[in-house]
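Left out: one protein chain. Kept in place: all the others.
Showing chain A:
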Amino acid sequence: MDWSFLIGVVISGLLAGVMYSLVAIGFVLIYKTSGVLNFAQGSMLLFAALTFVSLHEEGLPFWIAFVLTLAIMVLLGVLIEKIVLRPLINQPPITLFMATLGLSYIIEGGAQFVWGTQVHQLDLGIADVPLPLNSILISQFDIFCAGVAGAIVAVLGVVLQYTRVGLAFRAAAFDQYAALNTGLRLPRIWAITWGVAGFIALVGGLLWGARTGVQFSLSLVVLKSLPVLVVGGFDSIIGAIVGGLLVGLTETLMEVYVGPFIGGGIDQWIAYALALAFLLIKPTGLFGQRSVERV
C-alpha cells in the first residue's frame, strides 16, 4: 500500500468536497429560514459569476466589480422574494420548489441573454499549483477554497445562533404563522436571506469559475450539492460542510481504488448511492432536525 498516495487521495477528496459544500451552504441558508428548497441556487451561482467577470472584463477593478455584482445579487434576491415567493406564502413545499425550478431556467436564460454565451477565464490571483509536502501534492487553490468555506460557516453560525436576526430567521423557518403573530416581518427576513444567498452564490461562483472557467456548466454544480444536503441534513450549515466532505471523499476513494476494476465513471453516481443509503438509514441526514408534528 502506497500510504503517501492514499493520504494524497484523502486530502484531495476532502478538498473536492469543500467545493460542493460552498454551493450546498446557499441551499441550507434559504431552507433553514424559509423552508424553501431553492433549486435556482446553481443558476444564481452562474448569474453571479457571469455578471462579475463581464463587469471586470469591461474594465471595472476587481473590488468594484465584486461590490456591484453583490448589489445586483441582493437586488435579484429581493425581487425573487417580492415577485415569486411572497404570493406563495403558506403554499405546500412542492409548490415553492416548483417555483424555484422555473426560476432557475429564467435566471439561466437571463444570464446568457444579458452577458452572452462565451466562456470566460477568471483569474483570482491564486495559483492553482500543488504545494509539495513530501510526496503529497495539495492544491493551493483548494486550500484557499477550504478557508473561504470555513469563514462563511463561522460567520453564518455565529449570526444564526447568537444574534437577534438569527433568532428571527430560525423562528420564521420553524413556523411562519407563529412568527407573523409575534410581529416578525417575514418579507424582510426572506429578502435578507435571499440577499445573503446571493452573496454565497457570488463567492461560490467565483471559486468554481476560477476552476472551470465561467460558463453555463456552473449551473450544473447544483446537482452535486443535492446528495450533500441529503447526507448532511437540509437545515444544517455544519451538515453542508460535513456532507460535502463525505461526498467528496467517497467519490475520490471509490473512483481511484474501485473505478479501475469496474470501468471507471463511478463519481457520476456514487454520491447519489450514498445519499440513498442515508435516506434509508437516517432520513434527516447527519445534522438535520427531525420534524415533530401534532396529529
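Note that in this section contacts are C-beta pairs under 8 Å (C-beta built on N, C-alpha and C of every residue); 3 or more make two chains touch, one makes a residue touch a chain; residues count from 1.
Here is the rule we go by: contacts and distances are computed from a predicted model.
Undergrad: Looking only at the UniProt record of the hidden chain, which name from "ATP synthase subunit a", "CheY-P-specific phosphatase CheC", "Putative tricarboxylic transport membrane protein" or "ABC transporter substrate-binding protein" is the right one?
TA: The chain we cannot see is, by its UniProt record, "ABC transporter substrate-binding protein".
Undergrad: One chain isn't shown here. Among A:Glu81, A:Asp235 or A:Glu255, which residue touches it?
TA: Only one listed residue reaches the unshown chain, and that is A:Glu255.
Undergrad: Which of A:Gly8, A:Gly26 or A:Gly239 touches the chain that is not shown?
TA: In the full complex, the listed residue that touches the missing chain is A:Gly8.
Undergrad: Residues on chain A that touch the omitted chain in the whole complex?
TA: 2, 5, 8-9, 12-13, 15-16, 19, 54, 58, 109, 112-123, 128-130, 137, 139, 141-142, 208, 211-217, 220-221, 224, 251-252, 255-256, 259-260, 263-265, 267-268
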